[in-house]
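Missing here is one protein chain; the remaining ones are kept as they sit in the complex.
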Amino acid sequence: MEPARKKTKVKDIDRTIYDFKDKVNPSFEVKEGLTPAIVEEISQKKGDPEWMRGFRLHSLEVYNKLPLPSWGPPLDGLNIDDIVTYIRPKAKMSAKWNDVPDDIKNTFERLGIPKAERESLAGVGAQYDSEVVYHNVREEVRRQGVVYTDMESALKSDKYGPLVKKYFMKVVPPQDHKFAALHGAVWSGGSFVYVPEGVKVEIPLQSYFRLNAPGAGQFEHTLIIVSEGADLHFIEGCSAPKYNVANLHAGCVELVVGKNAHLRYSTIENWSKNMFNLNTKRAVVDEGGTIEWVSGSFGSHVSYLYPMSILKGEHSRMEFTGITFAGKGQSLDTGAKVVHMAPNTYSNINTKSISKDGGYCAYRSSVKIMPDAYGCKSSVSCESLMLDDISGSDTVPVMDIQNDDVEVGHEAKIGRISDDAVFYLMSRGISEQDAKNMIVTGFAEPVAKELPVEYAVEMNNLIKLEMEGAIG
Amino acid sequence: MGHPQYKVDKGSITFDGKDITHIPVDERAKAGLFLSFQNPEEVPGITLESFMRSSRNAVTGKPVKLFAYKKELKDKMEGLSMDTSYASRYLNVGFSGGEKKKSEILQMLMLNPKLAILDETDSGLDVDAVKVVSKGVEKYKNSDNSLLIITHNTKILEYLHVDYAHVLMDGKIVKTGDSSLIDYINKSGFQQLAV
Partner (left out) sequence: MDLALKEINRLPVPTWNLLGINSADINGVPAVTAPYKGEYLSELPEGVSISDKTVYAPEIDTGMGADAQKFSENNKNCGATLRVKAGVKADKPVFLRYRIGGQNSSVVDVTCIVAEEGSEVTVVENYSSEGGAKGFHGGLTKIYAAKDAAVNLVQVQMLGDGCTHFDNVGGAAEENAVVNILQAQLGAGEAYAGCKVKLLGTGSRLNVDTIYFGDKKRKIDINYVAEHTGRKTRCDINVNGALMDESSKTFRGTINFLKGAKKAVGHESEYNLLFSRKVRSRTAPLILCSEEDVDGQHAAATGKIDPDRLFYLMSRGLSETDAKKLIIKAQFQPAVEKIPDPSIRDAVFDYVKERLDSVESIS
């Protein structure tokens, strides 16, 4: 008879350090529900240029026409009309940390932003309830001609407005899906980054998002343009406190990678357990350009997240490294998409997922090679680790290859922690708990090592917390 | 060593005066037992170096001084003719058969156990590698520790002084002797003893 496996009690991740709320004192609040009048109000209060006002209204029309997705985890508990979409806090945009109001400062202080500022980050754009409150661009980076500002200032500026208009929601059009359309109607805040030709930004740029009010939805828009031959690493991290009312995050990230340019986009999504994270991220890569995605999905109640890359130019490349961790009450549907439109392009997707405590992970991907994209190579590797038999893990990859001059490989694995590996580690004196911890940390290592050491916004701590709390 | 798939239903195991029959694997390691695996596991994501450090920390219960440890590791790797870049490679991942065995002996040298059990360490090694490993084992051996070597091939014993030799057949010890038993078997084979 087989020896019964001893089950160590799994500690749930201690999220309480993120669950703190500041008293909400909004200076302006939009009525609940989504009507053209409300969209007009938002547009007016923001001082949008006319084209943006029209764009918002058009997006609302598209939103009303599109259905909810017929696949993926259920979206029960999400009623968009109930969510207040816009709250502007008292504080205005600041260039210096010292000018930011205390309660907001405390929020970021607690979550580690000032340290990040001190530790050689080029600049921090931090969002507080739909507005970018704090912003600081280091002198060196500004001198290189790098523009890192909030989306709304960029939109209204004479210099960058046309650039915004050229690219805004062209990479992710509102027609794409319902939440892209919603985003187009009510977007607010976010970052705009422009890196001029040939400029290599030495230090990673960082952005930070946070929700605070009950029922607030966050719809920040990030637009990054990396010009020909330029190089940038951008880090996005987020956190939100826990509320009883459903919270929605329908942000949009558009990345434009120019000829022979290089962009690395790292994210840690650590929304609280009641969040619906329906984010859309997409990159368009020009000839010889490279996009690297590094993605860690840890939080939220329900997540739909599939960073997509369009390899438009010949010899363009995409690398995707991701980890998804679903614990109790979580349904995280994540993955990646890539379209090879041009010849001799390359893509590599490497993901890991972990499910425990009834959590559900779905890996969903799409690799598409168009008829004229000859000479392409693509490889996908997805590995799933199940830590108990009450959780779930689905792998749903699709490859659509439309010419013969390709090399496409795909492999997937699913299983539990190997007993032999545990035994081996224990035979070297490591306790069972630590041995399992090591194996799971080793499992997550490919993502952890892609993030820069200076990245102070919870990431490495977060992984440690998640991993140390998770034992098979 | 206490592999969970094996259950002791009769008898006991005593080590250094202590009954270890039912204590878990890691505690046996802490008590001074070491097993060099015949087929060492590949564990991606953890480097050889950091794993060894954790292991030493766990077995000795004392914090490991980084600088001294790294030097010791490097010296011992060189002593085994092992490429020192393997220290920063993931534990056994992609190592050749021979390198895996060397990795096992390296770990033995770093942990300095009271009793080291070498399970077919010489299998998969070429002549030179057997020599190197054998010399490494010889360096480890002193009057305070013991070795239990499991092998089909006696080349590895060339540099070692054998106190006892046991022949195991069908799960039973059929003959025990001193080192002269090895010469006897090399000449006449195992089948002789199968009566």
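By written order: A and B. Residues from 1 in each chain.
Here is the rule we use: a contact is a pair of C-beta atoms (placed from the backbone, for glycine too) under 8 Å apart; a residue touches a chain by one contact, two chains touch by 3 or more.
In this text the structure is predicted, and so the values were computed from the model without any measurement.
**Q** Which of the visible chains would the unseen chain be in contact with across the whole complex?
**A** Computed over the complete complex, the missing chain touches A.
**Q** Can you tell me which of A:173, A:196 or A:392 touches the chain that was removed from the display?
**A** Of all options in A:173, A:196 or A:392, contact with the hidden chain holds for A:392.
**Q** In the full complex, which bits of chain A touch the chain not displayed? Write them out.
**A** Chain A touches the missing chain through residues 70-71, 362, 364, 366, 368, 371, 374, 384, 386-416, 472.
The rule we apply is simple: only the chains that are shown with their structure count from here on.
**Q** If you average the Cα atoms of chain A and of chain B to get two centres, how far apart are those centres in Å?
**A** It comes to 47 Å between the two C-alpha centres.
**Q** Show which residues of chain B lie in contact with chain A when the two form their complex.
**A** So the residues of chain B touching chain A come out as 1-5, 7, 24-26, 28-30, 34-35, 37, 40-41, 43-46, 51, 54-56, 58-59, 90, 107, 111.
**Q** Show me the residue ranges of chain A that touch chain B in the complex, using the header's touch definition.
**A** 2-3, 418-421, 423-432, 434-435, 438-439, 441-446
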